[in-house]
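Every protein chain except one is present and positioned as in the full complex.
Letters A, B and C name the chains as they come in the text, with residue numbers starting at 1 for each one.
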Amino acid sequence: MNKKVRIGLIGAGRIGQLHGENLVRFVPNAELVAIADPFFNDTTYAWASSLGVENCYKSAEAIFANPSIDAVFICSATDTHADYIIQAAEAGKHIFCEKPIHYDVAVICEALAAVEKAGVKLQVGFVRRFDYNHKMVHDTVASGKLGAPHIVKVTSRDPEQPPMSYVEGSGGLFMDMMIHDFDMVRYLSRSEVTEVTAYGDVLIDDQFKNYDDVDTAIVMLKFANGALGVIDNSRRAGYGYDQRTEVHCAGGCVQVANVLDNTATISTPDSVICAKPQWFFLERYNQAFIAEAQAFATAILDDTETPVQGIDGLMPVLIAKAAKRSLDEGRSVKISEIEGYKSSSYVTL
Amino acid sequence: MNKKVRIGLIGAGRIGQLHGENLVRFVPNAELVAIADPFFNDTTYAWASSLGVENCYKSAEAIFANPSIDAVFICSATDTHADYIIQAAEAGKHIFCEKPIHYDVAVICEALAAVEKAGVKLQVGFVRRFDYNHKMVHDTVASGKLGAPHIVKVTSRDPEQPPMSYVEGSGGLFMDMMIHDFDMVRYLSRSEVTEVTAYGDVLIDDQFKNYDDVDTAIVMLKFANGALGVIDNSRRAGYGYDQRTEVHCAGGCVQVANVLDNTATISTPDSVICAKPQWFFLERYNQAFIAEAQAFATAILDDTETPVQGIDGLMPVLIAKAAKRSLDEGRSVKISEIEGYKSSSYVTL
Amino acid sequence: MNKKVRIGLIGAGRIGQLHGENLVRFVPNAELVAIADPFFNDTTYAWASSLGVENCYKSAEAIFANPSIDAVFICSATDTHADYIIQAAEAGKHIFCEKPIHYDVAVICEALAAVEKAGVKLQVGFVRRFDYNHKMVHDTVASGKLGAPHIVKVTSRDPEQPPMSYVEGSGGLFMDMMIHDFDMVRYLSRSEVTEVTAYGDVLIDDQFKNYDDVDTAIVMLKFANGALGVIDNSRRAGYGYDQRTEVHCAGGCVQVANVLDNTATISTPDSVICAKPQWFFLERYNQAFIAEAQAFATAILDDTETPVQGIDGLMPVLIAKAAKRSLDEGRSVKISEIEGYKSSSYVTL
Partner (left out) sequence: MNKKVRIGLIGAGRIGQLHGENLVRFVPNAELVAIADPFFNDTTYAWASSLGVENCYKSAEAIFANPSIDAVFICSATDTHADYIIQAAEAGKHIFCEKPIHYDVAVICEALAAVEKAGVKLQVGFVRRFDYNHKMVHDTVASGKLGAPHIVKVTSRDPEQPPMSYVEGSGGLFMDMMIHDFDMVRYLSRSEVTEVTAYGDVLIDDQFKNYDDVDTAIVMLKFANGALGVIDNSRRAGYGYDQRTEVHCAGGCVQVANVLDNTATISTPDSVICAKPQWFFLERYNQAFIAEAQAFATAILDDTETPVQGIDGLMPVLIAKAAKRSLDEGRSVKISEIEGYKSSSYVTL
């Protein structure tokens, strides 16, 4: 292994550019050496050049074929993730892959099998685990000083709804938005979800109905360790990105508040005004995106386990499918009911 | 009507004494003129005397028979509430009755019918509606400035579990503890609950299992106006009385934090320490108990509707029954499934 | 001594009525038996009657002459305080006296001498010491766990300026308003002020200039124990009653925030709004007025020292005079420069 992890970036869209810049600026033990994007144009080339990256390709093949590259960041369209994982694994590259791996459980399992067979490392981009606040909740629970978790609560509301063009291909609220929260409750509870019940409706914009989707939802969860949980989602908070987590344990409660734009209070005879929550994920999870890239590079160099692995890419998809089924059928749904659950050797419930 | 409402108090236990003292100290347009309690003893007499009340009876009959008494406060054991309501109504007394009216829907309806027939006023003791914080949430929603409610959230955790002797006769977590929250979500959403799904378990103390009860529960709710809701309860928070409410609406969110013992922050190299939430309901809802008694007296003197009426005594019982059935049967339960729902003319869903 | 302290109230104005009602409602070991006020009229009689007080006099003499009265509350005009203290002491009554005792140091000392000679108890009405928040700061410092005090800070701003008719006879900002803060810094630092430097100006309303007064001031203080302090005052905060205290010690800092009208936060795309500080002293120090009356009664019944004694009535007046001199002469002023300081055996600096 080189002293620096040599990385090839696949996909130079918004999230790919974010990762690329973070790798260059903030991950001293990584080196971004190549970028592949089918839509490379003058602007993208200029951006790559500004990062000092000279190897720009229109196809990811060139990255997989380059023996000097240790690892890849897969930031392309969701439906390409699994294929790229398999190709990267076969080429012996370690893999960071944006979430979700795929919407289809069988395809995910196939990708995970390829990773396992190749013996490379895989990290899935559930970035919120690296947020210093949610991590504080996790670490407090994990320390054991509060005892066993009893109630796990996550509030997750976007500041504004996405365009309908995005909604159409998003996989729906549970697969696109609440999937982060399904990962979060697994992370905070340190257990697996066994059952969910979903309530959801279209309360914000009737256009969501055109895509068999909801814009507001609450999901209750049961965990293998006995804890109970609840997640609430809204596609439009309006006041900013509302991201709060709380775990009540046998011996007490740990919770985190939103991160605000500033700490100012303005008091007048009319009102007392405080700052709003940071607007959206680029602001709120800016630090977390850096930390996850650092963790990936470090796991490779130290040859340790990545902090978010294959099973962590699979389980939230199973939970999201169970939640959608619960909503559609008006009943509680066990995760074990979801197709592919039993066939997968990755699930160890 | 007298210029002051002349009140007879039935039941001189803890909650009765609380109401008695509040009436004397803080309700200038009320006069406490008689107290009835089958267990009157020297201590109780001394207490009554300290309030300047000379008419002390072992039976409530004497209060019903006294034509100079305008209204009664029913603070006796739960299983006597409905009978006393009927007797008071027949005697033409206005009625303040502690919650719940009864565990049996038919009995509640009988009592409400007696009240309706007599044309007297009835106020049920859901005291939290009078808390200045929860009222702020309600008033903000009711003002309409945030638009329609989308998500209603209530956290309600007791500081410590009650003795098992209490649990035995309590009616269970849903009927005894979460019933307050069922009232609260109706109050905050300004709508009726149509369906619930309950998750619950014994996580704190195995003795709860002896009474077919749970000590930790989360309940999701659907409302007639389209809103979704969730309540979480724990019989033992440990750190104090955790009482938070939040309503997220189309145009924004209103929420209230706990009331703390003080506003101090102590910062040292070891830690930054803040105050705990006020310990329990006597501390947290002290102001609310006064306000509900004042509101009752005012409603009588002004001949206006009481702020918590018969239907408000009935609906939370129906919801509690639906929640228990949901837990027992592992499925979502519509309120309309509960026996007595349809037969009752009081339900206007 | 009776089992209850029998109290005569002198002065039935706003503050007298407040104390009278608190004694009746909240001080079970006190009994309000007589009220004296030269301006007694039908309204005042009705008020006294509502409290169950039958002995109403136009002159305080009747109270001093009544051997069944144990103690007096002196709530009359400031210029009568010292005389009444002397008369009460000579009549053997314990004394609660509103602040300040007098504007003249010699007169204060004369009154204190009478109290000492008679061996009665005296408590001065520095009510903020009984506020549960400031008391928390005091108790934390007094516990010693933070070590020696280094920096004592008090912010004290009234919500709105008083009428000029009040300003005229107020004794000026230092004697009327900051005198509370001079008491507070003594209470929190647990030491004596030795020197002050005052900056002040008329920034709110030019009419203050007509009375040789200021409406905005900052005063720095030195304490005998080495601590340094600062107080800032404004006659018009506008947003409510701004009452914050902070002590930074060798081992850390303790501070208290304002008490707000409620704990609600309303978040919208426009703004995040919190509650304002409680409006003024009747709201903020409501609990403290009760606690100081309870403490007085208890000190008498238990024959212990009152918590705010004669020296506590004298020292803030000396500090206020030093602050005014500092402002007038544009220099730092030692408390020992103030006339009467040395002649007084009560000052033990």
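Note that in this section contacts are C-beta pairs under 8 Å (C-beta built on N, C-alpha and C of every residue); 3 or more make two chains touch, one makes a residue touch a chain.
All of these numbers come straight from a predicted model, not from anything done at the bench.
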item: Among C:87, C:123, C:140 or C:197, the residue in touch with the chain that has been omitted; value: C:197
item: Touching residue (missing chain; options C:81, C:102 or C:153); value: C:153
item: Contact residue for the chain not shown (choose from C:35, C:82, C:237 or C:275); value: C:237
item: Touch criterion as defined above, residue of B:29, B:207 or B:268 at the omitted chain; value: B:268
item: Selected residue (touches chain absent from view) among A:17, A:76, A:258 or A:306; value: A:258
item: Positions on chain C where the hidden chain makes contact; value: 148, 150-151, 153, 155, 157, 197, 199-201, 203-204, 216-218, 220, 222, 226-230, 232, 234, 237-239, 242, 248, 250-253, 330-332
item: Absent-chain interface as seen on chain A, which is shown; value: 25-26, 28, 50, 52, 132-133, 136-137, 140, 146, 251-259, 261-269, 275
item: Footprint left on chain B by the chain that the document does not show; value: 237-240, 260, 265, 267-269, 271-277
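In the analysis below, only the chains that are shown with their structure count from here on.
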item: Rounded Å distance between chain A and chain B, as computed from the means of their C-alpha atoms; value: 42
item: Rounded Å distance between chain B and chain C, as computed from the means of their C-alpha atoms; value: 40
item: Averaged-CA centre spacing for the pair chain C and chain A, given as whole angstrom; value: 58
item: Junction residues of chain A - those touching two or more other chains; value: 237-239
